[in-house]
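Complex shown without one protein chain; remaining protein chains in place.
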Amino acid sequence: MDDLQTPYAVKLPAFEGPLDLLLHLIKQHEINIYDIPISLITGQYLEYLSLMTSLNLAVAGEFLVMAATLIHIKSRTLLPPSETNDEEDEEDPRADLVMRLLEYQRFKEAAQGFESRENEWREVFYRPAPHGTDGPTDEINLVDMSLFDLLEALRGVMERAPTRQGLEIVVDELSVQDQMSLILDRLEREESITFTALFDDDTTRLAMIVTFLALLELIRLKRVRILQAELFGAIRVWKSTNLQPS
Amino acid sequence: MEEHELTAVIEALLFVAGEPMSLGRLAEVLEGADTDRIREALDTLRQNYDAAGRGLQIVEVAGGHQIATRSECAPWIKTLEKIKTATRLSRSGLETLAIVAYKQPVTRGEIEAIRGVDSAGVLKTLLERRIIRIVGRREGLGRPMLYGTTREFLQYFGLKDLSELPALKEFKEVAETLPENEPIRETAGDLTN
Partner (left out) sequence: MEEHELTAVIEALLFVAGEPMSLGRLAEVLEGADTDRIREALDTLRQNYDAAGRGLQIVEVAGGHQIATRSECAPWIKTLEKIKTATRLSRSGLETLAIVAYKQPVTRGEIEAIRGVDSAGVLKTLLERRIIRIVGRREGLGRPMLYGTTREFLQYFGLKDLSELPALKEFKEVAETLPENEPIRETAGDLTN
């Protein structure tokens, strides 16, 4: 019964990508990688893609791009030799592909080497935690700290604070406008401020200048008035409305 | 299993377990090896560890057996721990550092608003490690201190300057799991202006 339900089993090896598939085909047909019979390989490649499609497997875009590349190379091999070009200048249309295959192949082989090392060292355990366990550890060595850790940490903290809006940084610019509203703000709470007290919060010369400009602006707009009760006495800043009740 | 093999396996088990292993537990792991033989192997192991020039010993605690350091070595172990803690950063430390790095100059209040927890201790640690520094004070009410990163910070991460910090949106290329409306919009480059 089982045989009837599965009339044939298609063994479809998984490939890491089009290059991997091509290497497989090359090996399967015992082809010299430096002299690929392009039409044979193109045919085999397209056959594999249609097999994938018939099995409803998603064919990744990269496989289609490679199919187009193969067809293009094949078409170039069919063209008669160009007579205008020098024979020497003419490049084998397969050269690029062969280089890519060779380059990919050496890393594929290196990966196999890594795999056997992995198997060997997976049998070795350290204390307190065996090496290479998944998941972040609670503490991180400063030497091993990477930008990825920093970004991960930022992402984590931002995700945990989703509702807190207005996290944008207030750019530390000293604007006269801001200083003006700060002064008016203070005058809401205090009836009057001494001239010198206005500058209490200013740490830099620039800040003091901005405060002074803000004060001048407020006077010009008649929003505040400054009074000196006696000669050499304290200069006080009043809100205009306090002096001129409407 | 030969006696010396049994001893070897028990040694390895005590080493990785990191907690006292009782005879029963050992027998369980060794799939029914005879308890008497396990006891003998443990004795052999203990004797081996009692030889001169050993920094470790097999102690019997809390109903089990465990590998522990010898007390004579304690002063050096303490030194090591000190060095290790000085070079380690907790997860909260890393989080706080990330906020400082990307939002600098930033106040403690702003950091705490993001993290949702008190961050005075973490900031102190980061300051002591010289990864962050006080870069000034914010104008306005309370004039809170502003934190920023140091040159050491750049060195740790192999960065030439802050503009080299990858922005969260670039990170998105790598980690495509980020939510769409990321609250942080500025790139690090903007912050250095």
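Order of writing sets the labels: A and B. Residues in every chain begin at 1.
Note that contacts are C-beta pairs under 8 Å (C-beta built on N, C-alpha and C of every residue); 3 or more make two chains touch, one makes a residue touch a chain.
Just so it is clear, the structure is predicted and the values come from calculations on it, not from any experiment.
Engineer: Out of A:A95, A:L216 or A:A234, which touches the unshown chain?
Structural biologist: A:A95
Engineer: Which residue from A:E109, A:E159 or A:E190 sits in contact with the chain not drawn here?
Structural biologist: Missing-chain contact among the listed residues: A:E109.
Engineer: Using the touch rule from the top, list residues of chain B that touch the missing partner.
Structural biologist: Missing-chain contacts on chain B: residues 3-5, 7-13, 15-17, 29-30, 44, 48, 52-56, 67, 69-70, 72-73, 76-77, 79-81, 83-84, 158-159, 164, 166, 170, 173-176.
Engineer: Which parts of chain A face the unshown chain closely enough to count as touching?
Structural biologist: Touching the chain left out of view, chain A contributes residues 14, 16-20, 34-35, 37-40, 43, 60, 62, 66, 74, 77-79, 81, 92-95, 98-100, 102-115, 117-118, 120-134, 141, 143-144, 146-148, 152.
Going forward, only the chains that are shown with their structure count from here on.
Engineer: Measuring centre to centre with CA averages, how many angstrom lie between chain A and chain B?
Structural biologist: Once rounded, the distance between the two centres reads 26 Å.
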